[in-house]
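All protein chains of the complex are present and in place, except for one that has been dropped.
Letters A, B and C mark the chains as written, and numbering starts fresh at 1 in each.
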Amino acid sequence: MAFVLKKEELPHFSKHIISKEYGLFAPVRKEARSIFKRIDENQVGEVSLDYIRTIMPPLKSLLIPPKETLLKIKDGKIEEMLPGPENKTAILGVHPCDVNAMNLLERVYMDRPKDPYFEARRKNLIIIALNCSSADEKCFCTSFGTGPSLEEGFDLILTDLGDRFLVEVGSRKGSELIGDFYMPKASSTDLMEKDETIRRVKGMIRRHVNTAGLQRIMTGALYNPIWNELADRCTGCGACNMVCPTCFCFNVIDEPELDSGSVLRSRTWDGCLLWEYAEVALGGNFRKDLSARIRQFVNHKMNYWLNQYGALGCVGCGRCIEQCPAKIDITSIVARLRGELL
Amino acid sequence: MVDRTIVYDYISRVEGQGSLEVTISNGEVKDAKLQIFEAPRFFEAFLRGRRALELPELTSRICGICPIAHAITAAKAVENALEISLDERTVALRKALALSGMMQSHALHIYFLAAPDYLGYPSAIAASKDLLDVVKRGFRLKRIANMVSEYIGGRVVHPVTLTVGGFTRSPPAEKLDEIIKALDSSLQDAFETISLVSNFKYPEFESDHINIALSNKGEYAVTEGVAKTSSGEYFDGRDYRKYVNEEQVPYSNTKRSIFRGGSSFEVGPVARFNLNYDFLCDTAKEAAEKSGVRPPLKNPFKSTIIRAIEIIQAIEEMKSILKEGVNVPPPQKPKLRQGMGAALTEAPRGLLYHSYILDKEGRVSKADIVTPTAHNSWRIERDVYELVPSIAHLDDNSLRSLLGMLVRSYDPCISCSVHAFTVRLIRE
Amino acid sequence: MSNESENPYLPAFAKVVEIRDENSTTKTFKLRMLNNKALRFRPGQFDIISYFGVGESAFSISSSPEEKDVFENTIRKVGRVTTALFNVKPGDILGVRGPYGKPWPLERVMGSDLIIIAGGMGLAPLRPVIHYIAKHRDLYGSVDILYGARTPGDMIFTYEFDSWRNIPNTRLYLTVDYVPPNTKWEYDVGVVTELLKYVKPRMRDTNVFVCGPEVMMKFTAQLLLRMGFYPSEIFLSLERRMKCGIGKCGHCQIGYKYVCKDGPVFNLEEIGLLPDVIE
Partner (left out) sequence: MMNGKLKVGVFKLASCSGCQMVLVHLEESLLEVLKYVELKYFRMVSDDDLPNEPLDVAIVEGAVTNEEEGIMIKKIRKMSRFLIAAGACAATGGLNAIKNTTPEGEVESTVYSSPEYIRSGKAFGLNEYVNVDAYLYGCPIDGRELINTLMSLAIRVPPYIPGITVCMECKMNGNECIFLTRGEPCLGPVTVGGCNALCPSNGVTCEGCRGVLKGTNPKGLELAWTNAGVSPDLIRLKLRKYSDVYKLLTR
């Protein structure tokens, strides 16, 4: 099923979603860019779906918040801080690469034993994705088939057709969400225009990772000097870990909450580029050198993921390339190791 | 009478490290030395070569008690040098920020530094055992002041948004209501503070001397205006050195500030009250009447009351500024060039002076900073001379505690006396 | 209450029933789960202990699997959680999750001879193995236990050594790196691998279990390979920083392996090619 939504109707549609008691997350402008934010009724006009890439991956941020309290402990009693079913959430305007990244996170978090916090949030979540209508020189989703369009894994998906959106339904939840919100049915021209858009965007994507036999090449390069060379340039800031939509590592900390007299056990995002990540007691560290840490990051994405979860761990969103202060570029690392680049 | 020397080494409940040494002979003070053994930190030296745009950030580190005052004054001095003028809203928001710093500092002084003297405890923490409500009220006032500082400045100690040319960002509009509500709610505490301090037993003592405070048409001046003296003179930052000079005192303490003609002078709440009384808001004036103070106030101990009055003034004024909206334009990008700039503002403790000479790349080639405590230090010593004859009959302990109260009434902030230098504790 | 939950991060409660000093930096804690929930585990598995307000840490279960209603952790004081645990007294309640991880392959090696090589604290996860063999003696061939520590005072479970020696067809060899003055020591001095000189393994019929500091395991593995052991006959128990124990937090990854769920006991064959294993 497919419908057409005029662009000027988008605020109404957003309102409609909110009226169904969803907390709505959508991109709004912040400086030159879009950022996903919780939107209330009065802000629906700010929603701006015309963006290529956000700094933070929206679905990861929503499903595994940067800091999340797991347990609250008081007087020998433990309270689980699970999000309840009433916290229904809708996310509007996520690109295919991010949806695919979420699917990868599912492989980690829904693997047994399931992570109940992730599961609860995932169950509460309805996804209104957005096919890409543009791409820049950092995008390389086509290497992994994770974009620029999406065939499944969404409840609804929009495609920007200039003056209107094509709205396609991907699940029952999706069609229920539309409910009585009137939209005209899409015509075959609309669908053709969509295909044309996707084709055009594909043509815009210039960056590429050759995944053929990649695992063998990566494993063969574990002791390649390239890692030392990268370690001279890498600042060790861990930004790449933060912005990566498939990085899932976390730290766990206990903190007192003074007013309530309880202890909060929370998890916070962590990253393998950090010294402390592989540090053990009495000063031991299994990845003392930055070179070993970069190697872990790149190999996890381009190698280990395949063994661990049956898919490569990169979706080609381009965030780590864009946000790296040292301009380290995972695609050119792979290309160099493949001998495709000097 | 035998000569005796009272040494109050390491005066407590002042911000920083200082001592007072008084030598008494025949009931008269032979010698009074307010010593500061806070180590010198040489801001004026290491600021040389730094970028002018860093000055608000760097100079806020002169003092962790009144960082806002330093940051604002530095920004204004640089703006003065680069001939930047600010829009009305930015100026207003700066004043609100300064007032939040003042309210915080005053609440701290009243409840944690001065009240223990009058209530008879070594500290507010000790007092909290019996007078938890009072201590909590102090905390509440401070917290709300801090809330405003953080709201506008981004952080309580050492603000981050304040910059040359304006603010790096506007305070988040969605939080404004909450802030205004909090300020409203703090008025009650402010009134109770007035009742508290009006009932303190202040030592009888009066002294007549020059007062200096910032003055600006139509307002209780804090961040804008020129200095005004009780002797009727006016001068701005650029002319400051024609009126106030300093001399280094060999027995080691702060440099002593001297007003033209060679006299000591007072800056701070009492000076502000005496010179700007007319511009206090009605609520503050009422509070003044209720607590029985009116200009010219000559008893330095009663500065505590003025601080309580200024808390009310600050609350009322912050409210009215914030109510007009908090959106400010992005900071102006200054064009760096050679120049000299100076600024005078009212820090919580009184007149604060910053002046800089910038080279053509906008680097500091000379910095000159005089803090309120440096301005007041000679005055404090003079007060000791004047007070002691009437209390010389007291035993050492009582004498020492009264002198401690006197010093504290100026709320000297020794940390920020950049002119302060170290060292030796002189004992006879 | 907590045990009913599906939440794998939710610790169950256990009572400390006894605390024994092993040496100046190590204590053994005997715990009993509350609510009559015994902790069923196999030798080599670990649990995660919570000291609420400080955090969680992973510890090998060091007691005999035959002992059903209590279990033990032998803990060295090295940091925050372990310091907090050292302040605990019998009767106190702690949080426990687990057991986690792959155990020693006691079924797979059934019928063969065993060499058990432990360094320092590495004896903790091997003690359940020794107890298990003692109980099921006829299932295994000859057993040699090689144990090394820095000094005699760093050894753990010394009070059980005699009973281990009394297990039929079992020998215990001890060594230390260094004997402080005025210390009685009648055994070897030197690194633990040197004890291998006492062992005449029946090749292809012997398996080796190793646990100790990673460098010790590295040298031991190298020597064993030189002696003619196949990697598939050598088992090591590894340790990594660990936050969840269930393959989510990421910290314990070595290459594509997770120590928490693919280990901590690994066959050398599995990990031989992985990076970041041994410095």
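Just so it is clear, contacts are C-beta pairs under 8 Å (C-beta built on N, C-alpha and C of every residue); 3 or more make two chains touch, one makes a residue touch a chain.
Computed from a prediction, not measured in an experiment: that's the story for all the values here.
Although it is left out of the displayed model, the omitted chain contacts the following shown chains in the full complex: A, B, C. Although one chain is not drawn, the whole complex shows that of B:231, B:248 or B:263 it is B:248 that touches it.
Within the set B:168, B:188, B:320 or B:398, the residue that contacts the chain not displayed is B:168. From the options C:40, C:80, C:108 or C:136, the residue with contact to the unseen chain in the full assembly is C:80. Per the touch definition above, the residue from B:136, B:209 or B:337 contacting the chain not shown is B:136.
Within the entire complex, the positions of subunit A that touch the omitted partner chain are 30-33, 35-36, 54-56, 66, 231-239, 241-243, 251, 253, 255-256, 258-259, 268-271, 274-276, 279, 290, 293, 322-323, 325-327.
Listed for subunit B, the residues touching the missing chain in the whole complex are 10, 12-17, 37-42, 44-46, 48-51, 54, 57-58, 61-65, 67, 108, 112-113, 116, 122-126, 128, 135-136, 139-140, 142-143, 146, 154-158, 160-161, 163, 168-169, 248, 250, 252, 255, 415-416, 418-419, 421-423. In the full complex, subunit C contacts the hidden chain through residues 53-54, 79-80, 83-84, 87.
Heads up, the rule we're going with is that only the chains that are shown with their structure count from here on.
Taken as a graph of touching chains, this assembly fits none of the simple shapes: it is neither a line, a ring, a star nor a complete graph. Computed centre separation for the pair subunit A/subunit C is 39 angstrom, with centres defined by C-alpha atoms. Shown for subunit C are the residues in touch with two or more other chains, of which there are none.
Shared interface positions of subunit B, defined as residues touching 2 or more other chains, are absent. Chain contact summary for the complex, subunit C toward subunit A: residues 2, 5-11, 13, 52-56, 78-79, 82, 93, 95, 214, 239-241, 243-244, 246-251, 253-256, 258, 273, 275-277, 279. Per the touch definition, subunit A reaches subunit C in the complex via residues 70-71, 73, 76, 78, 80, 82, 108-109, 111, 113-116, 219, 222-223, 248-254, 256, 263, 265, 267, 270, 272, 277-282, 284, 286-288, 292, 295-296, 299-300, 303-308.
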